[in-house]
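The other protein chains are all here in position, but one chain of the complex has been omitted.
Chain nomenclature is as follows: A and B, assigned in order of appearance, with residue numbering initiated at 1 for each chain independently.
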Amino acid sequence: MCNEENCRFAKTHEWAHMDGDIATVGISNHAQEEISDIVFVDLPKVGQQVTAGQNCCVIESVKSASEIYAPVSGEVVEVNTALTNDPALVNREPHGNGWLFKIKMSTPAEYENLMDLTAYKATLGK
Amino acid sequence: MFIPHTKEDRQEMLAKIGVSSVQELLAQIPQDLLYPALDLPRALSEQELTAHVQALAARNKPLKNFIGAGIYEHFIPAAVNALSSRGEFLTAYTPYQAEASQGTLQTIYEFQSCICALTDMDVATASHYDGATALAEAALACLRITGRTEILVSAALHPHYKEVLKTYVRHQPGVCVKEAPLGADGTLDLNALDGLLSAKTACFVLATPNFFGCLEQAEAVSARVHQAGALLTAVFNPIALGVMQTPGSYNADFAVAEGQPLGNAMNFGGPGLGIMTAKKAYMRQLPGRIVGIAKDKNGRRAFVLTLQAREQHIRRERASSNICSNEALCALNAVIYLTLLGPAGLAEVAELNLERAHQLAEKLGQLPGYRVKYAAPFFNEFVLECPVPAKKIIQKLEKKNISAGYALGKDFKGMENCLLVCATETKTEADLQAYADALGGVK
Partner (left out) sequence: MKTILPHNALSLEKSSPGRRGVRFEPVQKHASAYLPEAYLRKSAPKLPELSEFETVRHFTRLSELNYCLDGEFYPLGSCTMKYNPKAYDFLSALPGFTQVHPLAPESSVQGTLEMLYHFQELLKKVTGLAAFTLQPAAGAHGELTGILTARAYHDARKDFKRTEVIVPDTAHGTNPATAHMAGYTVVNIKSAPDGRVDKAALQQALSDKTAVVMLTVPNTVGLFETDIREIADMVHKAGALFYLDGANFNALAGLVKPADMGADLMHLNVHKSFAAPHGGGGPGAGPVGAAAHVAPFLPKPMVELKNGKYTLSGKMPKSLGKMKAFYGNIAVCLRGYCYLRQFDGTTFRQIAENAILNANYIRAALKGKFNAFFDCICMHECVLSINPAEMNGVHTSDIAKRLLDYGFYAPTIYFPLIVPEAMMVEPTETESKQMMDAFVEAMEQIYTEIQTEPQTVKDAPHTQCVCRIDEVSAAREPNLRW
């Protein structure tokens, strides 16, 4: 099971958790706090090819629309359909049931370039 | 004009600001740009202005109008303008502060509801400038949803709508607009349509009634369009829906209309009211303002602008549209009109349109040399084929204070002798007879 400690983070506040060649992607606790009450998640399409750093998902609050960037490259193989009826899952469990989508990684080395929790937290203080 | 300050007010205000003159406030403007010569005419008093504008209005010649072609003359009950011209509606702003704008918000919610009921569609907005721009925005939504690049339109789509659509989509990469031809009866040639629909088709634009007034076989068209994996965007006439099959019933994905016939005057074509509706699945693809029901903190029902994260003020260059109007005042006229008429009144007015148009078609089609061109069923307008150029007929009848119709030759090659004629409930049987008599007298 994924938690803050066993994830890697992008500067743009997404996390990825690797299981084999599948990376599960979500947003950090800090990011969900910043966005606050999430009202809608516009998920990518299953089968869509994404490259690391590409905008592929949008999270909406009442007054904002935040773009989510793929932390690693590959094919979107699953999206979290539970968010369709309950987008607030992302607020409640950003590292658990509030995950966004899964990517079958084409370049697993990209995962290693992401930050660990300590390094990510250090970026937030700035 | 309209500046209330007395000399004393002005002095006190300048003193508070800490300057001695208004000119001091203008120091940030390059002085050589300041105060250019303005060659404006003499300022008019309200009395002079009134006389001047009344004289301009009088320079328009009232003709008995038999033109439709996208803008329709209908009877507007007096209560419509009496209510919508109240300052509380007229001089309010876009309802950003919901708590102080519940009136406008509720009227928009009721408008959305009435339009959904009328069309059998799931969601409706009141944001668009007119039917043509609503269609263009619906087509853009279809391109985004399908990822396809071709927009197929009926050859009998309003020619102005075609032009506006092309203006709007021209700069989308790889997008093209194609036309599906008509058969001999004035409606779509379904075989030809089958040949044109492909895996590239993002949407088909079906107008029914079409520009020639003919009603299309909407269900058959819809089945073909969806078979090809494309979306169906319907262009409808809201008055006709008092009796006609609805876009929702034939499974349209988007349905748009010019809402002017619902309680709005012709006004030389503007302002219009662009009605846009969609299936629920495409709710978030609708550009423009949407009002939803919410609760206040005491649990009471309230109305609020919602789904705002789609819009330009939040998404900026990521927004699908730059629209920030909502045609609230025109939508208000429409919802008051629909509330006054109710389902029975709307059916009545639709039937009166059918009756008048068919009576006129019968009278004119009997005149020697004239015939109603198409055999397809029609609503309140039809194409009259004439023995002489339609332009000539318009000129001749204008002398008898009749506006005979719209000359189709301008937009459709080979139809120089064809006149698009409309009769709504505003035309009495005597008016119809006067038209027939006048036309019979054209040599």
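FYI, contacts are C-beta pairs under 8 Å (C-beta built on N, C-alpha and C of every residue); 3 or more make two chains touch, one makes a residue touch a chain.
All figures in this text were calculated on a predicted structure; none of them were measured in a lab.
Considering the intact complex, the chain excluded from display touches A, B.
Residue-wise, the contact with the chain that is not shown comes from B:Leu329, picked out of B:Leu329, B:Cys418 or B:Leu432.
Screening B:Ile145, B:Ala223, B:Ile314 or B:Ala434 against the full complex identifies B:Ile314 as the residue touching the chain left out.
Mapped onto chain A, contacts with the missing chain fall at residues 37, 39-40, 60-63, 87-88.
Here, only the chains that are shown with their structure count from here on.
Separating the CA-averaged centres of chain A and chain B is a span of 43 Å.
Within the complex formed with chain A, the residues of chain B that make contact are 284, 307-310, 314-315, 318.
Residues 39-40, 42, 60-65, 67 of chain A touch chain B in their complex.
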